[in-house]
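Apart from one protein chain that is not included, each protein chain of the complex appears where it belongs.
For subunit A:
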Amino acid sequence: MTVMEQRGAYRPTPPPAWQPRTDPAPLLPDAEPYRVLGTQAAAKADPDLLRRLYAELVKGRRYNAQATALTKQGRLAVYPSSTGQEACEVAAALVLQEQDWLFPSYRDTLAVVARGVDPVEALTLLRGDWHTGYDPYEHRVAPLSTPLATQLPHAVGLAHAARLKGDDVVALAMVGDGGTSEGDFHEALNFAAVWQAPVVFLVQNNGFAISVPLAKQTAAPSLAHKAVGYGMPGRLVDGNDAAAVHEVLADAVRRARAGGGPTLVEAITYRVDAHTNADDATRYRGDSEVETWRAHDPIALLERELTGRGLLDEAGVESARQHAETMAAGLRARMNQDAELDPMDLFTHVYAEPTPQLLEQREQLRAELAAEAESEGARP
């Protein structure tokens, strides 16, 4: 039986014989976001996983701080920070196997780095020396997508293609709360469910689409509820609880890998920083709201759990901090070197073979650069 034939037949039947195709009840998200830390479920969590998550969160927070600092120093053109959202970023990368694919949006460079991409290459887009700095096939990470939600159908198509070829590949696609209003979000979820593609959609509901709060974005009971309309399960999770996000995503990945189809996961989190360094968040939200969320900080939550259970001591905290500092120092040193630019690169990758028109334009630029170099050389 082919992949497409597995969908089964559905033909309309006149009432009263008509029946819904599936029972919607099992697709509905839980009433409360799923939590692990500080609950009884924490006892079942793997201590090694929790310690690994902790180390990655600390490193991720430091990465966000370093990238923000580099922006202030003019080394990055812009940086959309994921400070406060590190649990989602890190868990998304950690639940995937080597052959799986990650489809990030522009705010997800931390997930890209956690997946193994060199941070300098992950930040190329934001430094501005090229668009995508890394080879997508090296770590199976799609280019950072700036047009919102447009990367979601790519994830569906890639996962579908892998399934057609009989390969064991799951795609995890990341999007924000604002992105769920885009048509491509809808189309991607619909295609994924119809094709039963092995995809996991992770919505980080961080409260804002730049300045617009969720209430102006949707009237849905929750973003996870949107899954039901497509015939896939929706899961709601505390996005600042790294253990919970990891568990929910790992379940969804496992389900996709086993042929169970796609899942929509909504992680409730908060964008602690402004949209980017160019944004002024005081124009649309108050400090008290930010402070409420700081009290629910992903690192603090995990640290409390680990120290409370004797899985982490002061030396462990210090060791994680040191590792993060080493990473930041390396990143800082490398980003403080000027990027190497070759203007001729502009024409190299437009087509496999440049068109005659591009060849002419390339020669024009070459001549301009030669004249520029000559006049600079002639200066005293």
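We adopt the following convention: a residue touches a chain if its C-beta (ideal position, glycine included) is under 8 Å from a C-beta of that chain, and two chains touch if they have at least 3 such contacts; residues count from 1.
In this text, contacts and distances are computed from a predicted model.
Visitor: The complex lacks one chain in this depiction; which UniProt name from "Glutamyl-tRNA(Gln) amidotransferase subunit A", "3-methyl-2-oxobutanoate dehydrogenase (2-methylpropanoyl-transferring)", "Sugar ABC transporter permease" or "Tryptophan synthase beta chain" does that chain carry?
Guide: Result for the unshown chain: "3-methyl-2-oxobutanoate dehydrogenase (2-methylpropanoyl-transferring)".
Visitor: Based on the whole complex, identify which of A:Gly183, A:Gly310 or A:Gly377 touches the chain you can't see.
Guide: A:Gly183
Visitor: Thinking of the whole complex, not just what is shown, which of A:Leu27, A:Ala142 or A:Ala267 touches the missing chain?
Guide: That would be A:Ala142, which touches the missing chain.
Visitor: Among A:Leu158, A:Val175 or A:Ala224, single out the residue that touches the unshown chain.
Guide: Considering the complete complex, A:Leu158 is the one touching the chain left out.
Visitor: Spell out, residue by residue, where the missing chain touches subunit A.
Guide: That gives, for subunit A, the contact residues 2-5, 130-132, 135-137, 142-143, 147, 150, 152-162, 164-165, 169, 171, 183-184, 187-188, 190-191, 194, 345, 348-352, 355-357.
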